[in-house]
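As you look at this complex, bear in mind that one protein chain is not there, while each of the others sits in place.
Order of writing sets the labels: A and B. Residues in every chain begin at 1.
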Amino acid sequence: MKVTFAHMGNLYITVRALLEDLGAEVVVPPMPSKRTLSIGSRHSPEFACLPLKVNIGNYIEAMELGADTIAMAGGVGPCRFGLYGEVQKEILTALGYKFEMIIVEPPQGRLRHVLQQVGRLVGRNPVGRYVRAARLAWAKMTAVDELERLAQAARPFEGHRGAATAALASALELVDDAGSPARVKRALEEGREVLRAAREPGGGNSDPPRIGIVGEVYVVLEPFVNCEVERRLGEMGVLVERSIYIGDWVREHLLKDVLRLRKGRRPYELAKPYLCHFVGGHGVETVGSTVEYARQRFDGVIQLAPFTCMPEIVAQDVLPAVSRDLGIPVMTLVFDEHSSDAGVITRLEAFVDMVERSRRRRASRG
Amino acid sequence: MVEMAGMAGMAGMARKAYLGVDVGSVSTNLVVLDERGDVLESLYLRTRGDPIAVIQEGMRTLAQAASGLEMAGVGTTGSGRRLAGVILGADCVKNEITAHAVASARVVPDVRTVIEIGGQDSKIIILRDGAVLDFAMNTVCAAGTGSFLDQQAGRLGVPIERFGELALMSTTPVRIAGRCAVFAESDMIHKQQMGHRIEDIVAGLCEALVRNYLNNVGKGKDIRPPVVFQGGVAANAGMRAAFEKALATPIAVPEHYNVMGAIGAALLAAEQVDRRGGGASRFRGFQALDMDYAASSFECKGCPNLCEVVNIKMGHEVIARWGSRCGKWDSF
Partner (left out) sequence: MGEVVGIPRALLYYHYYPMWKVFFESLGQTVVTSGPTTRAVVDAGIKVTVDEACLPVKVFHGHVLALAGKCDYVFIPRLVSVERRAFICPKFMGLPDMIRCNCRDIPRIIDSCINLSRTTREYMRAVYSTGRMFTGSALRILASHNRARTALARYTRHIEGGLTPDEAMAVMGMAPSFDEPAHGTVAAASSSGGGPAAAMGAGRVVVGLVGHPYIIYDPFVSMNVLRRLREMGVTVVTSDMLPAAVTEREAARFPKRVFWTLGRRLLGAGFHFLRSGAVHGCLHMRAFACGPESLIGEVLERECARRRDVPFATITVDEHTGEAGILTRLEAFVDVIARRRKP
């Protein structure tokens, strides 16, 4: 049995560690590319959202490398993601692929079912082994989050264009290779060093503009589908932060229901004047994080969403009110398989120009 | 004419001037501004898919008109801004939103809304006190842009120059539906077959384009007068009238409406030169443009993205390279 799964940013590092440590043979799909997207869009429903299409491409490319089992997360709505697994299974079966799909549904309070599904993936294991694998995966996940944050902080000050991104790639490789939590720790320390070295002392603008990235989790975390918004902004000299990191997503998506963490969380409180009810996906988080960035006096917010994403449409609909009330520029970028780098770059440049000009103006006014 | 001594010691008695170049997919525009920002020369050329040749052609034309001028700054914009920037040796390479906003604010200082519709895309820019507050570009397809109008005028057998006047003669514009160009066209054909008059169809088309523009590009934007309409389509009186009707406010079309991007690029270049405290422009000079420039591309096989990497050569020397998503070819 060779297990594969869909890509979402650097999540593969964590998932691979978890599954391999539990004894599964893992095939990581090739990083998403134009080929992935074109295979995926060819076989997916036209109006399905982008993640479903790229997932299909990932699965097919992984099966070309010998994978025969697909691990996928489920969901209970109202976002479409919850039905992805079943629909993808139909699509791939109709194409003639032979595979098993194991859909791990969110626990809704019952952890046993989740463990059963995981058990189907990796075989029987003593409890101790689960704990060990989970600790390794957790360590990697936290390390990846930290490295990504360091890269965001380094880009506006990097010595030469691309230095921080290259440093991040080498640091992530170290973490990916580490075989134990202790080694992950060492890899992380080394990674911090590499990323520090990418910054040039006195390089860049000493007070760069700050832009927050909010939106739907997949498009926010997967640089391939968002035309590398984060890197591009960083290389334009912008200090970028995003509302979601993989660790947050896992905590929320997989553990939320076990620990009942959702209510009373900060984004929900902040979003209340504009959107006071859960709308599925990350709709409320998008609105709440925009309010948060405005309060922290960020210079702008960019919302990323897949075309036809329902929760983000609700958020997008109320964001102009947030922008007006709190005086923070907000731009929405919608992505589908037709998005082009050129279009995104022009919009990003114009947004950064706008933000910088208003900063300069404020500065000159004193 | 005011005599500008300028940097007399460095460049003889030459007057200082700024060059702006806007390379779009349909047209390439060049302007020369004097030090006050007034237009001395302007050129509107078809890009015809060969931006390098068009830039060279434009520069040869300008070289004569600009003799006796010292190019103190050069700016480029448009989708071909990087290419033009490399060939010319630009001081400032800027996106077209910023360029259009700057130019518009120069012509109509209190402008609060800029509607720009060019050959392949359209945008809206909201300004307050001369600074950009908000903007958007078309997200759907080219159904509202110049190329589409040209095409439809051709299909209806109306010369594009007369398209606007014809629209003004309509008394009852028909309603034409369509999210994208193809559907709009088929609905238009349908209306024609139902026996509607041509001026009503032409006016209906203008209204449909304006409606699509306001509901897509202009959606949620705080559109306030003064409104400036620029870009190639601004020449069309029918479109202008349709905007005036939809927005219930007079619309200003600037004298140099079709080269505003280039004007903005020149103004931004002047700003940039000024900010770095003067000094010589990076401009390669008019002579350099007779060099042999060539763009070539190859497919990078490094990963399945199969990026098309573009090489720009001046003579035998590679002067720029771009196009890879990962950036590995960008330095050389």
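A few points about this structure:
We adopt the following convention: a contact is a pair of C-beta atoms (placed from the backbone, for glycine too) under 8 Å apart; a residue touches a chain by one contact, two chains touch by 3 or more.
Remember, predicted model here, so these are calculated numbers, not experimental data.
Considering the whole complex, the residue from A:Pro32, A:Pro208 or A:Gly281 that touches the absent chain is A:Gly281. Of the candidate positions B:Glu116, B:Asp187 or B:Asp200, contact with the hidden chain is made by B:Asp187. One chain is missing from the display, and on chain B it is touched by residues 139-140, 175, 177-179, 183, 186-187, 190, 212, 215-216, 219-220.
Although one chain is hidden here, its contacts on chain A can still be listed: residues 45-49, 74, 76-80, 82-83, 85-87, 89-91, 94, 103, 274-281, 283, 305, 307-311, 313-314, 316-318, 320-321, 334.
Please note the rule applied: only the chains that are shown with their structure count from here on.
Taken together, the chain A residues at the contact with chain B in this complex read 30-31, 33-36, 160-162, 165, 228, 320, 329, 334, 341-343, 345-347, 349-351, 353-354, 357-358, 361. Contacts from chain B toward chain A in the complex involve residues 79, 94-98, 131-135, 137, 139, 220, 303-306, 325, 327, 330-331.
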